[in-house]
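One structure coming up, written as structure tokens, with questions to follow.
The complex appears here without one of its protein chains, the remainder shown in place.
Labels run A, B and C following the written order; every chain starts at residue 1.
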Amino acid sequence: MNKVTTRQEVIDKFSDGQTIMIGGFLATGTPESLVDALVEKKVSDLTIITNDTAFIGKGTGKLIVSKQIKKAIVSHIGTNAETGRQMNAGEIDIELVPQGTLAERIRCAGAGLGGVLTPTGVGTIVEEGKEKIIRDGKTYLLETPLSADIALIKAAKADTFGNLVYFRSARNFNPMMAMAAKLVIVEAEEIVEVGSLDPDEIMTPGVLVDMIIKG
Amino acid sequence: MNKVTTRQEVIDKFSDGQTIMIGGFLATGTPESLVDALVEKKVSDLTIITNDTAFIGKGTGKLIVSKQIKKAIVSHIGTNAETGRQMNAGEIDIELVPQGTLAERIRCAGAGLGGVLTPTGVGTIVEEGKEKIIRDGKTYLLETPLSADIALIKAAKADTFGNLVYFRSARNFNPMMAMAAKLVIVEAEEIVEVGSLDPDEIMTPGVLVDMIIKG
Amino acid sequence: MANTREIVGKRVARLFKNGDLVNLGIGMPTAVANYLPEDVNIILHSENGFVGLGATPPEGQEQKDIVNAGGQPVTILPGGAFFDSAMSFAIIRGGHLAATVLGALQVDERGNLANWMVPGKMVPGMGGAMDLVAGARKVIIAMEHTAKDGSPKILKLCNLPLTAVQEVDYIVTELGFMEITAEGIVLKELAPGVTIEEIQSKTEATLIIPPNVETMNI
Partner (left out) sequence: MANTREIVGKRVARLFKNGDLVNLGIGMPTAVANYLPEDVNIILHSENGFVGLGATPPEGQEQKDIVNAGGQPVTILPGGAFFDSAMSFAIIRGGHLAATVLGALQVDERGNLANWMVPGKMVPGMGGAMDLVAGARKVIIAMEHTAKDGSPKILKLCNLPLTAVQEVDYIVTELGFMEITAEGIVLKELAPGVTIEEIQSKTEATLIIPPNVETMNI
């Protein structure tokens, strides 16, 4: 099973109103070619789930500038002034999620868990509307899964079956997102033959991946 | 910081009544030398948290035969007839936990989570005494963290700071347990210098590890 | 005539499509891998922490750290990957398995399954079975139609401790291929030479018999 495909095949999967997870942390580990493909297709009313809105002109920030985002579920928007402007103008809906909670909520969806109890955010506005559960005298928030239609993943290496290796701090949210979406599309810096990766070095098993392009 | 130590230093850490996590799956990935050290010290009334009780004379099964275990929290005891005998004779307390739930409960402790919601075990005797939470029409059990005084970990390679690499299916529960105990003791097949492992190949960061012996 | 293992193995194998990720339980389910159609490659998941489970290695080539969930030496195929138990069960519970194939002590017309203990007799523990049955997209029971003493295993209601509630999708035995629906157990196919009367007589639950019960193509 060779999952390497064309940019056009990928673009055909995008449509208005989708929920899309995008890997990366301030654009490090973000699949820039796949983001460019979203911009090119001009799909609108997207919900994105991603750590941050990066920078104007870089990473997920490009989608903010192009006004394709209806809602962003993120931990941080401070590095992209346009996100703040759109939020204050009521043009975009921003759901701020503590970064560790964001990682766990995505992991829950990928792992078939109905939620996790975290101490993070107790007593802050993050707890609004959430169930609080006290265990052994400690208060936790029940945080629920985040899943997506599509996950856009950046890998350093992919074999043609979709086994992935990430490099350095470009790993970040990519492994969790690769488990939490119906369709998982990978942009790999290098594509290698099946069997050339050691089975212990693989960070995301190919069974989770649907499509691969060279990035 | 060189964490490589002697077998005697390790043995000095064991005492009666401790809760001890032991890596491995039917003895694959179980630190046999560390288990032998527990047997040698003759500590008693231990609670062990481990996937299974392996075999008579192998892996965690040795601790069953030596009658050092008061309680075992495990997913499976079918391969060790002595465990079943002790359970039926009321000599040992066995808490059976579904394997995926066992992994998540250990992970919760290591990750500072107060629990997870899992669909596993709903409608079975596993749900007895547990809170049930319904989300989006699906029923989940609230499963709570499992932590330990000591975790006994088996690695293929460790550097002297405690960065670990596991080999093949010997990984299993070791990475989660290395996060969930107050004292983490590693038995490594090979000990290498700091800096000789690539920072991407490390599966358990040395910051989580306290002591290392050559196994 | 084909034996039970062959009949069950061949019929289960035809439930898969190319590329499916599947977990096969110990015993008869494992045999399914021997009967896959030539154009169908499935990928096997092993709950102790890998995908790409391969055949038993030749004697002398076993590696101590490459074993299946029963602890037996196996191999890993090119494209396979190892991971920890949390990831292994994230794959199971997260709906990433196309199917799990397991044996059963009892299965009932509601899709309930009992396969992990007999109180007072055998309490091996559930291992990964409860997660597999709760998490896989399809749950397929592959077993002998009746217990060794001839008593039915396909019941109106299980009376042994359950592994999961209403999760079973298909039952395949040496007598037939059945699908569990909201209405009950539908007999879809009969093994060659088996009559509706025979399979019903060995089944406690009342089978739903559609007009066109086909003969199993094995």
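Just so we're on the same page, a contact is a pair of C-beta atoms (placed from the backbone, for glycine too) under 8 Å apart; a residue touches a chain by one contact, two chains touch by 3 or more.
Nothing here was measured: the structure is a model prediction, and the numbers come from that model.
Judged over the whole assembly, touch between the missing chain and the shown ones holds for A, B. Within the whole complex, the absent chain has one touching residue among A:6, A:44, A:124 or A:196, and that is A:124. The chain that is not drawn here is touched, among residues B:72, B:111 or B:191, by B:111. The missing chain, though absent from the display, is touched by one residue of A:98, A:145 or A:162; that residue is A:98.
Here the missing chain is touched by one residue of A:21, A:74 or A:151, and it is A:74.
Contact between chain A and the unshown chain involves residues 25-29, 51-52, 74-79, 84, 87, 94, 96, 98-104, 107, 118-126, 156, 166-176, 203. In the full complex, chain B contacts the hidden chain through residues 1, 107, 109-113, 159, 161, 163, 179-180, 194-195, 199-200, 202, 205-208.
Note that in this section only the chains that are shown with their structure count from here on.
Taking A-C and B-C together, the chain pair joined by more C-beta contacts is B-C. Note: centroid distance chain A to chain B, computed from Cα atoms, is 32 Å.
Averaged C-alpha coordinates put the centre of chain A at 35 Å from the centre of chain C. Look at where the CA atoms of chain B average out and do the same for chain C: the two points lie 29 Å apart.
For chain A, the set of residues that touch two or more other chains comprises 111-113, 199-200. Touching two or more other chains at once are residues 50, 76, 82-83, 86, 89-90, 92-93, 134-135 of chain C.
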